[in-house]
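Left out: one protein chain. Kept in place: all the others.
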Amino acid sequence: MSESIPIYRAEVLDHVEVAPEHFVMTLDAPEIAREARPGQFVMVRSLGTWDPLLPRAFSVYHADAEGGCIDIMYRQVGRGTGRLRLNEPGVHVQLWGPLGKPFQLADVEQVVLVGGGVGVPPIVFYAEYLDRLLAPVKVVALIGASTETFLVGIDHLQRANATVRVATDDGTAGHHGYVTQLLPEYLEDTPTAVYACGPMPMLAAVARITEAQGVPAELALEAPMACGVGACLGCTVPRREGGYARVCTDGPVFRPEEIAW
Amino acid sequence: MSESIPIYRAEVLDHVEVAPEHFVMTLDAPEIAREARPGQFVMVRSLGTWDPLLPRAFSVYHADAEGGCIDIMYRQVGRGTGRLRLNEPGVHVQLWGPLGKPFQLADVEQVVLVGGGVGVPPIVFYAEYLDRLLAPVKVVALIGASTETFLVGIDHLQRANATVRVATDDGTAGHHGYVTQLLPEYLEDTPTAVYACGPMPMLAAVARITEAQGVPAELALEAPMACGVGACLGCTVPRREGGYARVCTDGPVFRPEEIAW
Amino acid sequence: MSTVEVKRETRPSLEVELAGMKLKNPVMSASGCFGWGEEYARFFDLNRMGALVGKAVTPRPRPGNPDVRIAETPAGMLNAIGLQNPGPEGFLNQILPRVRLLDLPVWVNVSANSLQEYVDLCDLLSQADGVSAIELNLSCPNVGRGGAEFCVVQEAVRETVSACRKVCRVPLIPKLSPNTTDVVALARAAEEAGADAVSLINTLVGMAIDIDRRRPVLGNQTGGLSGPAVKPIALRMVYEVSGAISIPVVGIGGIACWQDAVEFLMAGAAAVQVGTANFFNPTAIPEVIDGLENWLREKQIGDVREIIGVARQPKRR
Partner (left out) sequence: MSTVEVKRETRPSLEVELAGMKLKNPVMSASGCFGWGEEYARFFDLNRMGALVGKAVTPRPRPGNPDVRIAETPAGMLNAIGLQNPGPEGFLNQILPRVRLLDLPVWVNVSANSLQEYVDLCDLLSQADGVSAIELNLSCPNVGRGGAEFCVVQEAVRETVSACRKVCRVPLIPKLSPNTTDVVALARAAEEAGADAVSLINTLVGMAIDIDRRRPVLGNQTGGLSGPAVKPIALRMVYEVSGAISIPVVGIGGIACWQDAVEFLMAGAAAVQVGTANFFNPTAIPEVIDGLENWLREKQIGDVREIIGVARQPKRR
């Protein structure tokens, strides 16, 4: 906890629409690009206004250590992302990170990544990280979305040599139903670890399935955040052992058994 | 007071820097483009935030009735214009107008226009209007700024066949001093009317000079505004006859003798 | 055709009854933020509103405060207009003849500095044809101690309301100040004294300082804070008060879009007033009405009254 956290008025280098309502923003942030690990996030605040007031947390989607920049991917849903959308290249935003605990690779032969909605960015980052390992593991990526057009990051996952399977709520692509319904068949024989990020109900399902089968898993949670660094105590989730954990600093990555779902 | 006021979510068609800190924004507003007269203003509000909360008033700088669009020119000085700056072409802003009383042309042989700082836009619009009259009058434009680089609209004034003289506080261009020091020499013999827009001290000086010489004048005032349409009673200035006048609806154009300077 | 489809097609009812008045919908203007409607008639048909609440009328005409009268604050504004108004005669002769032609209830907001003045104004104005209700402004922060005292002392509220109730021929709706320790106590006092409903909140006393000129921005030094910034405070007060009294509560404070109106209705407001939002969005009121209707239709709620106070009930699923 004692080393310093990079913070900048970071320049927006690029800002493009990658799917309906989905945007990728590239930010000039050399230290963060070097230090960020999959599962970690950054806090971003648009400048010049107090409304929206609070920064928003975004998972690191790509980190280009050489180029000294990072990508975040967001879906424009509310005030924060609505304001974020207005920051064209050349504009500066306040940025600090990397924050939180990253995914920890278990000693397994197969890794199953489960991503839903805006939980996909850290999954993509992790897949690319795993692909660069000296001793590569088999990587399966199960990606869910409400509908086909909202499926994002698939190409990146394939380029990272992951076996990709998709599910959509409306059946417009892949499995018609929840992405978690695809999970069990991968937990049969090969020693496997599961890493997931997405909406709470999806994570709860992953927790149920993996705990029942005794498969190691890590889940990246979301919670409303004010500070992102552990000071406001606003982002807590109840611990199974009692008391509360801070998603921003005790997480965002938790093991299923840590949380009282 | 009873005909309706056009109001839109108007698209920003163009948005360019014309001088350091000075920008011209082109807005899609057919009715306003048709109806606007020199001296009138519009209210503009950036969308998606409550901070800044209030709209800002901007004089009509150009009105292109055929093209169905208007220009405003603003100097980026604070929160409202800072936020306005972020509205790139394609973004929509809330817009209503034209508002307030326009300049009224007196029956004279010469018109002297006095513009200072962000008071120049309506002066330019008026010069172009006067240039299109069937019975043209001699037009002199006296333009003041803090320094040369902040002198704006000069080219437009010259194209509108106005005799332009400039003054700068720092002497970097034209007369070294206040623009109002250039005024007296034009009030000698020819029947003249004076129209001015700019900072309060400048307008007060114009009022003193023209009242002393008995020359007809009209001054476009500024005041903090909330509504721009006469409802909030926030934009008042004291009347010489007692009581208060609303700058937005009783003005912004006043005769010197109406105001208790 | 399934019942669901039927529901989808039927138009939800926005009508509410308030202190014996039928309102087309629960959305009205807030006093002092809508003039007497003439300016906004240039943007939309005033008859679309649930009711029109005009600028305060005081015992004598008031020129208002010297400038500066308004200042923008984060998500809000300060005002110290000083109750500029033409007085009772001006209202009765110049304003009422016009607004009474409208096809909606017209509330007159009454502001004074003494019990007797309040009583006399209620007596005079409640007799005028076209005045549908009197909103008793017990809380104007910008006219010196006089006005201020009324807003916050329980006894003063009780005394003023019961005295006015005696002479007032139309529904009497005290408007409460938020600058108080216990707004519920004020509301109870008003109810016990015979109020037909209560409006809340008025503005919170605030200030801004011009650091270049080293003095308060407003000529009056302090002013009334309004706008989205105060919404959480107003909503909390409406929630507490509507749970504690049995007369209707008119919710006011920072309402700028239909979602805000829904929040106030769910908190227990029987109707809402839109104030500052008119200034920064002249079509705020019709947008709130349309948004409310569309939302009810989407959610297949047939009657707006179904959502009043639901947030005070145990959590639903």
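Annotations for the structure displayed:
The chains carry the letters A, B and C, assigned in the order they are written, with residues numbered from 1 in each.
Throughout what follows, a residue touches a chain if its C-beta (ideal position, glycine included) is under 8 Å from a C-beta of that chain, and two chains touch if they have at least 3 such contacts.
If you're wondering where the values come from, they're calculated on a predicted model, not measured in any experiment.
All shown chains touched by the missing chain in the whole complex, by label: A, B, C. In the complete assembly, the contact with the undisplayed chain comes from C:T222, out of C:S13, C:S114 or C:T222.
Here the missing chain is touched by one residue of A:I5, A:A19 or A:V91, and it is A:I5.
Summary of contacts with the chain left out: across C:M49, C:A208 or C:V304, the touching residue is C:A208.
Of the residues in chain A, those that touch the hidden partner chain are 1-5, 7, 45, 50-55, 79, 94, 96, 223-227, 229-238, 242-244, 249. Taking the whole complex into account, chain B touches the unshown chain at residues 50-51. By the touch criterion stated above, the residues of chain C touching the omitted chain are 73-76, 78, 152, 179-182, 204-209, 211, 213-216, 221-222, 225, 227-233, 235-236, 239, 254, 259, 262-263, 266-267, 307, 310-311, 315-316.
Here is the rule we use: only the chains that are shown with their structure count from here on.
Path length between chain B and chain C in the chain contact graph, taken as the least number of steps between touching chains: 1. When every chain is reduced to the mean of its C-alpha atoms, the one closest to the centre of the whole protein set is C.
Using the mean of the Cα atoms as each chain's centre, the chain most removed from chain A is B. Separation between the centroids of chain B and chain C, computed from CA atoms only, is 36 Å. The distance from the centre of chain A to the centre of chain C, each centre being the mean of the chain's C-alpha atoms, comes to 46 Å. Remark: chain A and chain B have CA centroids separated by 51 Å (rounded to whole angstrom). Each of residues 50-52, 79 in chain B touches at least two other chains. Each of the following residues of chain C touches two or more other chains: 74-75, 228.
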